[in-house]
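All protein chains of the complex are present and in place, except for one that has been dropped.
Showing subunit A:
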Amino acid sequence: MKDTDIKRLLYTHLLCIFSIILSVFIPSLFLENFSILETHLTWLCICSGFVTAVNLVLYLAVKPNTSSKRSSLSHKVTRFLKCCIYFLMSCFSFHVIFVLYGAPLIELALETFLFAVILSTFTTVPCLCLLGPNLKAWLRVFSRNGVSSIWENSLQMTTISSFVGAWLGALPIPLDWERPWQKEDIQMSDAERKFLASHPVDSLHSSMERYGPSPVRLERPLATWLALLFHHSGYTGIESNLRTRTINWSKGRYFFVQIL
């Protein structure tokens, strides 16, 4: 029983990761000028759509909780409608929370809302799939002793780490890499570049000596680095999702080995 559950968990997580990767590559076949950096809003929409679809399909295929007693059509429809309402409400409440956290109220409202949508897809949609529109069950799962199955455990971990990832995504914002004079790259001489490439430790040392730990001029490379880390992934919680999925995966393997 548990063995099969772990296997299923592993496959669902792999599929989710795969869907996120696909959402990066597939649209470029159909859409022109598609790139994560330039048309990030489109990508956010597509990504959330992919993830929602995969979650739904997995839910229908795997059915982790089979304790639905009534299965009349009207019940299913009301349940589905309820789920939609919950999803929308979570989007709006996330939006409100982002604004309270300091997001601008009017300008960039679309960005903020899409961020709320994608965070909802990573947190609310799995909850809806697994627990249904049942707030009490949600509250139970997200408390200390509330987890009762491995599905709920994975749900708890992925959701919490999505939030943490979204939180971490805000950290590089104050770095002043959006200033006009920071946008162009620092031009290095060829010799310098060769030197830096051949002596990574020395280059680190020299850059530390040159810039200090975090002076003005280091912030551009630091920011690009952090942005690569967070701007798409951390900012939308995927990075951490992936990580948690890996953790879960290894955890699953561990269980697997133990069972064997």
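As a convention for this text, a contact is a pair of C-beta atoms (placed from the backbone, for glycine too) under 8 Å apart; a residue touches a chain by one contact, two chains touch by 3 or more; residues count from 1.
Heads up, the rule we're going with is that contacts and distances are computed from a predicted model.
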When one chain of this assembly is omitted, its UniProt record names it as which of these: "Acyl carrier protein", "GPI ethanolamine phosphate transferase 3, catalytic subunit", "Afadin- and alpha-actinin-binding protein" or "GRX5-glutaredoxin"? "GPI ethanolamine phosphate transferase 3, catalytic subunit"
Extract the touching residues of subunit A with respect to the undisplayed chain. 97, 99-102, 136, 139-140, 142-146, 148, 167, 170-171, 173-176, 179-182, 184, 186-187, 189, 192, 209-210, 212-217, 219
